[in-house]
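Of the protein chains in this complex, all but one are displayed in their positions.
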Amino acid sequence: MKQITGDLKKSVDALKKLLPAEDILTFPFSSEGGIAFTCVFADPVTDKELLGEQVVRPLSRYTGAATSSEVKKHIVSPEVRTGTELRTLADEVLAGNPVLLFEGMDEALILGTKKVFVRAIAEPSTDVTVRGPREGFIEDLKINTSLIRRRFKTEELMIETSEVGRRSKTAVALCYLEGTAKRDVIEEVKGRLEEIDVDIIPDSSYLTHFLSSRPFSLVKQVGTTEKPDIFCAKLAEGRVGLIVDGSPIALTLPYLLTEDFQSSEDYFVSAYRATFTRLLRLFALLVAIYLPAFYVAAQLFRLQLFPIKLLLTIAGAIRDIPFSPSLEMLLVLLVLEVLNEASIRMPKYVGMALSVVGALVLGETAVSAGFVSTPAIIIIAFSGIGLYAVPNLIEQTGVLRLAMLLVAGSVGTYGIVLLTGFVLFYLVTCENFGTPLVAPFSPIVGHDLKDSILKYNYGSLKTRPKTLKSPNRRRQK
Amino acid sequence: MKLSRRQIYLFLACVAPIGKLVVLPTELVREAKNDLLLPVAIHFLVQAAVIFCVLLLGRRERGLYEILEGTFGRVFAKICMVTLSLFLLLAGLVPLIEQQLFVQGVFYDTLPSVIAYAPFFVFAAYLASKPLAHMGRVWDILAPLFAVGLLGILLLSVGSADYAALLPIGASGTGFLKSTLSASVWFFDAPLLLLLLGKFEYREGMAWKGALCYLGGGLAVLFFLATFYGIFEETAINQIFAFSKTAKYFSGITVLGRIDYIFVYALALVLAFYTVLPAQCAIDGVVQAFGSPRHLQTILSAGIFLGYFVLSLVFDYSFFALLKFMTKALVYLFPVFATLIPALLLTLGRQP
Partner (left out) sequence: MKFRHFVKTIPMKLYIIVAAVLLFAFFSNDFGLVDIQKTAVILAAGIDRSGEDFRLTAQLAVPKGSDRTTGGTSSVEIKTEGKTVSDCITQIFTDTGWVPKLVFCNLIVLGEEAAKEDTISYLNYFLRNEYMPDSCLLAVCEGTAEKLITSQSAIDDASSLAIAKLFSDAAEKSGYVMPNTLKDFAIGYYGVSKSSYLPYLRTMPQDGAQTPSSGTQPSPQEEEQQKIYTAKHTALFSEGRMTALLSPEETLAFSLLKGKVSAGTFNAEAEGKPVTLTLLEDEGKISLQKDPTKAKLSVSVMVRFCCSGTTAPIEEISSDEVTKETLKSAEEVLKGYLSSMWEKATEGGCDLLGLRKSLYRSSLKKYAEYKNMLPHAVTPQIEVNVASMK
């Protein structure tokens, strides 16, 4: 590794050679005592005002010796480090931390005057609560870790930062509670992070691929949250968390499927209400996945699934539809997906118009024109709403709904039963970080059922979930 | 992945009984008439005793092949394992075809093409290519499904049943004995358990707890059979796919449609997994005996279920001929393989 020398010019030239980009600037200045300084910084990511205020102004009046320890004393910034290797210094410059070189010293000062672009802390749109904290993570790692630190005033909270991504060198903070999170999990997460060899990590979702035991699986294997209160609650249960610089979505491990049926609000309302809403989410999800499939299978293969009056209503409604029941349903489902995709991506002012177009033009007109039937639209509407009852699983459930529809249209109700069996087998054999995905239902962990789809009173939850194998089980006396 | 004791209990109490609820009730009525509970009770008691013995074998914490190898040597142990596997493949044929008929009768309004049942073989081949011990987790989920399904069906059915129809006891004369013999074809749970040896940790009391769980499942089957006969009486012989039939007389059905199908489908899911199990165990037996060369399990499973698929095409319209052949000609194999051999294994020397 190349080191800097006491020759200021040579050192600056060497550094500039490593950082040839035009936005890497140098700012030479001298102190009253005649020491020549050069500050190397990345223009877009350095807070120049802070640099002038905390470094350049005090040093221009400096009359002392040209040693790094003396110079350091006159810099009014709380974050000053030293470095000698050119590569390290270049990385710091790119990260927004200016490097101060001066004549006669083979050591440079790294100044923590990074320019921070942050949006205000706001409630995440994907996880809105009526009761409970409304703070959400933002894209800045430091602010995100500060939101966590604020909730854990204990030395047990460990935040270990590392860099991932050959080019992006994205800072990733591994958070856990010492003595609460299982050591094996912490080590395995660290190991997997170290093994990652990829260009850039623009978002935390990139990491999930590397942290999953079955990376090609449709099944989600890493927990996600945008809310610090949920993140902290998960750490307190014995999980490990990851915050990625530049991403408002934090990751938690190990992940259990039941997590996504829980909302932070469940812990702020009565246990009865929480249990009811969790069951409701499960029911909504099942309806979303199975309703279109059963509707199609019943029409094609098993009419008896309908009561006679309903059957006749449906038969009347589809009488003039030119498509088979399965194709009709697939068509409506695709239209819904397209509308959904378009309404998410479109500018908000167009989105409003789009929903009108979708609801009135496509819906009403398609029915009047006899392209699709009213029951099909009602079924898909129910299904669409149900899917959003568990927003974190939309990616998976959307695909599953389509798969169910395909088997229903080709094999019938028995196809649905078989696909359910297949999914069931796949889910129960899925493990990540030694934790079964479907616990506490399979394997059955009686204790953990108290906070799964059911929600017991907080007084009953005296110990941490058994599934997570925390070394410190007790959480309340 | 190891099986837990709870998973073994759940299998015995909630998964093993499902195979006895499809065609067996009707077949029992053929000879035993209103005495249909007796053959089943006898079989459950005998199998529970054998299961007790098999679970006691579990104390040795070794797989079946290791136990056999320790006593008889490698070659004989291999022959035994292959023979047992062949028996299980044969035993698995009846559940497989009866499920096929069940699917055609219950999941469709008109008789579908035989190909409609083909996806089951894909599902089965996939399951059987995975380690047998994975099934424990599935049983964790299937057990509550079975409990809810059967309870739901019974709740909807008891109101229509006249339990006095089971009287007089002994009306079938020796018919129940004939029925006991032919019903052997459906009782091979102990040999299935043999293949699970070494995949769970034995704990004191496991043997009697397992036997009790099996008897618990048996009681549920007996109650169902009583309800079944109480509803259909003399016409019970005509009611194949018993568990899909009994709840349809519930008065709410006319208004709500076939709500009982929610429970029937739950049980059908349990049945799908149960039907694969004999072949899964058979494959595991071969893998135990010959080690696990790369992809052996996958190839075996694909081959076996391809064979089964062909047989299902052959027997689709002659299931009752197959059943007759099994219950008359091959029935004597079952007491030997399902009762005698598993029980005798306990007497084998403890050490190699």
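To keep things simple, chains are lettered A and B as they appear, and every chain counts its residues starting from 1.
Keep in mind that, in the parts below, contacts are C-beta pairs under 8 Å (C-beta built on N, C-alpha and C of every residue); 3 or more make two chains touch, one makes a residue touch a chain.
As the structure is a prediction and not an experimental result, all values here were calculated from the model.
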| item | value |
| --- | --- |
| Touched by the hidden chain, restricted to displayed chains | A, B |
| Residue among B:F72, B:W208, B:F223 or B:Y249 that touches the chain left out of view | B:Y249 |
| Residue in contact with the excluded chain [from B:L3, B:A16, B:A116 or B:L145] | B:A116 |
| Listed residues A:N97, A:S263, A:T277 or A:S326, member touching the removed chain | A:S326 |
| Contacts of subunit A with the absent chain, listed as residue ranges | 299-301, 303-304, 308-309, 311-320, 324-327, 330, 367, 370, 373-374, 406-407, 409-412 |
| Touch list for subunit B against the chain that is not drawn | 105, 108-110, 112-113, 115-116, 122, 164-165, 167-168, 170-171, 232-235, 238, 248-249, 251, 253-254, 294-295, 298 |
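Rule of thumb we're sticking to: only the chains that are shown with their structure count from here on.
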| item | value |
| --- | --- |
| Centre distance in Å when subunit A and subunit B are each reduced to the mean of their C-alpha atoms | 45 |
| Interface residues, subunit A side, partner subunit B - complex | 301-308, 310, 407, 411-415, 417-418, 420-422, 424-425, 428-429, 436, 438, 441-444 |
| Sites on subunit B touched by subunit A in the complex | 1, 4, 6-7, 103, 107-109, 112, 116-117, 119-120, 123, 126-127, 130, 134, 136-138, 140-141, 254-258, 261, 265, 268-269, 272-273 |
